[in-house]
Each structure stands twice: as structure tokens, then as C-alpha cells.
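Note that one protein chain is taken out, while the other chains of the complex remain in position.
Which chain is which? They are A and B, in the order written, and residues in each are numbered from 1.
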Amino acid sequence: MQNIAKNQLEIPLVKGQPFDSIPDDLFIPPNALELVLESFSGPMDLLLYLIKKENIDILELDVSAITDQYIEYIELMDALKFELAAEYLVMAATLAEIKSRVMLPITEEDEDEEDPKLALIARLQEYQRYKTASENIAMLPLVDRDFFVASAAAPKIKQKEPSIEISIKDIANTMQEILERPKLTNSHHIDFEELSTQERIQILLEILNQREIISFSQTLRKKEGKKGVVVTFLASLELAKDGYVTLVQNKSDQIYLRSNNAKGAL
Amino acid sequence: MKNKIINTVEALLLGAGRPMKLSEIRSILEASGILVELSDIKRAINDLEVRHSGSSMEVVEVSSGYRLKVKDDFSESLSHLWSEKNARLSKALLEIISIIAYKQPVTRGDIEEIRGVHVSTNSIRSLLEREWIQVSGFRDTPGRPALYKTTKKFLDDLNLKNISMLPKLPEVIQEKDLYSEVV
Partner (left out) sequence: MKNKIINTVEALLLGAGRPMKLSEIRSILEASGILVELSDIKRAINDLEVRHSGSSMEVVEVSSGYRLKVKDDFSESLSHLWSEKNARLSKALLEIISIIAYKQPVTRGDIEEIRGVHVSTNSIRSLLEREWIQVSGFRDTPGRPALYKTTKKFLDDLNLKNISMLPKLPEVIQEKDLYSEVV
């Protein structure tokens, strides 16, 4: 099994390559791509965009197709070093879970549970309402952009000159405070120099060669922090996509990686 | 006398540079020794409208009262003056303020649930800074999260008189997707 995996990895996989080419289904001109990716306000927005692009109704959501496209996009965002909020990965996990369910036979136990696909559709619909509303609000005239307030200088007021309390200390302390403020607007760019998805795929395969199933969190290395989570997650999705593993999520929210090849190979 | 009232109201609106309520104008006039009814002030405002029909300004009523604004015909010239990416609102910020506007009062968690993404402290700070939102209380759940609602200033800045003048929140769409184009 290891050999198969290694051979597979040595073949220049499209997914394994850094994204120097645009996936076929992207109709956006390359120079506009960054702009488009940057314009998503979150995973829901990205998902709605993909659905719209397919020209399908939310209610007819084809999770399998959308999941693949969604993952391509987040890999692309990742490759272009966009700030990739953790929520994008959570959504990928949700999609992967729904996709896996579609393929499984429905048991009685499952029927009692809330259908995650319907839940996702409901969330998308709800989000779309506010998204549309926000676009409508954006069209309203806005002060200092579309209209301006009229004012005139006040005459000198002799006896009642408003005394304003201000001191050098105020100015100095305020400036210091501003400079010490964490720069919240700065996005955290995830740097993948030390952590490659390719490498992580291999590590995961090695782990799964030892054991059939492992929880996602057990595959993480603490010192790698958030970056590690992202890389490992992308690697897991990669493996799931190529059919090496199945991603399983039970009620505890924990994601498990289960090897597909273990039994066959042994 | 009548002209004095009109001019004083005009002077107050020009000097304040913000909307003023009829009652506020009346109490200032009173303090200056001019005793009038609210209806007199309303009439003075109507007279101001007539006075400025040919000028570059107009009186408008918004959420916090009456104010003088430059007529829209001159917005283009003024935008050259206040150049720089004026008051540009990000998509995220617009979504956040919309959720607050239509669902108020809401916590940050409520907004995150709808948008499916973290709401940054900076977004909230930015809206508080614009005085578009304010804390209206705290929800009685663990952590006692702050509840946000929109302010009169939010409506003023969109030149609206009240919240019901915002475009209607769309219903859940069952038919063909109306999701509008990205970018």
C-alpha cells in the first residue's frame, strides 16, 4: 500500500502542484481572480457564488459537485496566500460530511437526525436574505459619498468661548495607545513555506498504514498551531478526494480519517 | 420678526452641521429670547425650503431631525474635494450592519451564525466608531454578550427618516436563485 501511495505521490498530481494554473471551471480572467477571491465575505458567500455559477437553485443543491468546487477554491485561496479563515475549513468539513452521507445507505438511526443537507440549505437561504439586504443598503445614498451636509463657520463667540479641556498629556497618551493597539485590520496570511500539503499527505498515509482509523486532532502537532491544522486538513481533503481515506464525523464533532486501502491492501 | 426666526433657524442648522429636532431649536430660540411655537419653527423650515429652492442647499428631515444638506446635483464636485476612498464600506461591514438593522437587537454570535464566519472586533469597533450601532443591553446567557442595535445616526447617514424606510428584507427565496453577481 505504501508503494502505491508513494508512486501516486511521485506522479505530478494536479492537486499536489502549486496552483499555477487556473482550474478549468473558473471562467474568471486570471487578473481578476485575486479580486474575486478577496471579495468573498466568508464561506457562505463563496458557496452561494458557486451555486449561482452553476445556475442552480439552492434547493436543488448538488453537494457532490459543489464540494469539489468549493475545495478547489479554498485550495486556490490557500495557494494565493489569502487569509483563510478557519470557517472555510469548517464548511469544507460540513460539505464532506454531507457528501459522504449521500453515498451511504440511510439507516433508521439517521432518519431521526436532522438532515445536514437541509440544514445547510436553510442556512444558505437565511444568509442570502441578509446578503441581498446588504446589497440593497449599499445602493442607498450615503453621507460623504453620495451627499454632503451643509455647514458654515460659526461667528466668534466672545464671552462664551467654549473651553475645551485638552492637554499635552492627552495627546501623547492617546498617540501611544493608538500605536500599541494591535493592528486588527491586518490579515493573517498563512505561510506555507515550512509546511507543505504534499509532505503532510505522506505523513498521513504513513500513520494510516499503522492503523486503520485516527481522529483528525490526533494527527496534529501542537507546535504547528493553526497553520498545521490548515495543512493537515487540506491534506485530508486531498486524500479523501483521491479515495485513499474516508472522512467520518460523528456526533461529537470530531472528524476521523479512515483508511480505505488498509483492508484491500492487507 | 418672521425673517428673524427663519434666519436664526438657518444659522443654527448651518452652525450645528447636524440634524436638529424642532424642540431643540425651540429651546435655543427661547434661550435667545425668541418665544415661538413648534409650528412656527416648522413654518420657518418650510420658508427656508422656498428660500433655497434656487440655491445649492436644501432642508431635509432625517431620523434625528432637520438638517441642511447640499443638493445632490453638487455631490460630484464635492467628492473631488473630499477625494480619497470616501466612506467605502466593505462587503463584510455591510452584511454585519444589515443583520443588525433587520434583526436588532443581536449579539455578535447571532451575526456569526448567519454569516458563518467570525465577526472581527475591528468590524464592531468600526461600526461603533461611525456611531451606526450601540450597545442596547446584554443577553442573559453565559458570558452576557452585548446586544447591538442601530442608531439614529445610521439612518441620518443614509438620509432616512426611520428604520421602516430601509428596503424590505427579502423573504426566503423558493424560486430561482436571485443571488446577484460577485464584484
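As a convention for this text, a contact is a pair of C-beta atoms (placed from the backbone, for glycine too) under 8 Å apart; a residue touches a chain by one contact, two chains touch by 3 or more.
None of the values given here were measured: they were computed from a predicted structure.
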Name, in rising order, the residues on chain A that touch the hidden chain in the full complex.
143-144, 148-160, 162-172, 174-176, 178-181, 183-186
Contacts of chain B with the missing chain: which residues?
3, 7-8, 10-12, 14-18, 28-29, 31-32, 51, 54-57, 68, 70-71, 73-74, 76-78, 80-87, 122, 125-126, 129-130
